[in-house]
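Yeah, one chain of the complex is gone here, protein chain that is, but the others are all in their spots.
And now, subunit A:
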Amino acid sequence: MKGHVFFIAIAMIMLTGCFDRIELEQQSYVIAVGIDKTEEEGQYNYTYQIANPAVGSAAVQSGPNEPPAEIVTVKGSDILGATNTANSFVSKKITLDHTKIIVISEELARSKDFLGIIQSGSRTPQIRRGVELVVSKESASDFINNNQPIMEQRPHKYYQFMLSRAKQTGIIPNATLHRFFQITEGDADLFLGIYATTMQSDQKDNGEQDQYIAGEIPQRGGSPTQFMGSAVFKEGQMIDTLTGEETRFSHILDKTMDMKDFLATMPDPVKPDFRITYDYSQKQSPQIDFTYHKNKPSTIKVEIPFQIEVIAIPSLVDYSQNRKGRQKLRKAIIQRFEEKTSAFIEQSQTQYRSDPFYWSLYARPHFKNIKAYEKADWHKKIYPNAEVSVTYKMDKLEFGKMINDSKINEVRD
């Protein structure tokens, strides 16, 4: 008898652990959430891309022609509430733990309601701070529906690889929810969201690489989705877009963003009809020297150490062994970078009246408490009036594994 009572007591204690038990196969994992405006105030369309775990796994034989993901759209007032509505036609419990991206239509991002919606999303522990914010040119549900990756069909891997590679090359920003809240709540600086689209309407062919925003890249074949450039958010509301190149400058100037290296071209300084391709990499974060002046414009001195590896010289000018040519090339590269960066900074000062480089960090040590810092007002007073000077410092100029190009005169002898 005693044994029975003991057994029951133990079972009662042990089994309380099963309150939150849920089998893996009873859950559907959402990888991407899309949010769109509707005609009604306070109601939004939520699109969930739900991964099919059976596809792409070596262990499980997938059913015949099962798609890699299921996409559903429902109307609701917040991100979690809508999951319950979606359960009227999704068979399993919708779980947001593995969400990789939140897609917002540009229309919604530009409206005032955006901050409220995204705030309510972060209240639940299911949405992680590492989720990335993507702004789509079209509606978010169109974006998710049109996005048909060809090689990497598993949606979670697709987004992970796509975004991490594009970030390494600097054409899209690091746009986690974590960063969004820091910058928006900090009430200084601009937040950059990832800009993407599946519509390739107005393709531009300007010869210069990376001066595109998503949708403008001339492309044949492949997946229709382009991730390029960034959406600029000021105080939680989208105000503009940046091209891939401008996004890259934000990467260069911001020490909190990581960029590996990128390839770019520039006119050949000796034969301007040709273009030189080079690989830019930055091993150290930029040195930013901020001096605060209370009554006159503050000064910001930026020094950026960088390295260049020249990859292609179609003009066949001998730069590698000719000292003068080398110096000319060096000067041309530095000048080009400095000009472009200064122009971009000036644009941000006059047009946005704030910076996408997180430079308010450097202003903070000049204040003793937050009250004084907030009173000095980064957005309105410090940054738009600051005098910014940019210098690039080239640490290395490499020429790849070839010492010299073949002499065209001798070849065509």
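As a convention for this text, a contact is a pair of C-beta atoms (placed from the backbone, for glycine too) under 8 Å apart; a residue touches a chain by one contact, two chains touch by 3 or more; residues count from 1.
The criterion applied here is as follows: contacts and distances are computed from a predicted model.
Only one of "Spore germination protein", "Maltose/maltodextrin import ATP-binding protein MalK", "Sarcosine oxidase subunit beta" or "Ankyrin repeat" fits the UniProt record of the hidden chain, and that name is "Spore germination protein". When the whole complex is considered, the residue among A:91, A:164, A:295 or A:350 that touches the unshown chain is A:164. Within the full complex, the residue among A:98, A:271 or A:336 touching the omitted chain is A:98. One chain of the complex is left out; on subunit A, the residues touching it are 13, 16-17, 19-20, 97-98, 125, 128-130, 160, 164, 178, 181-182, 185-187, 255-256, 361-362, 364-365, 367-373.
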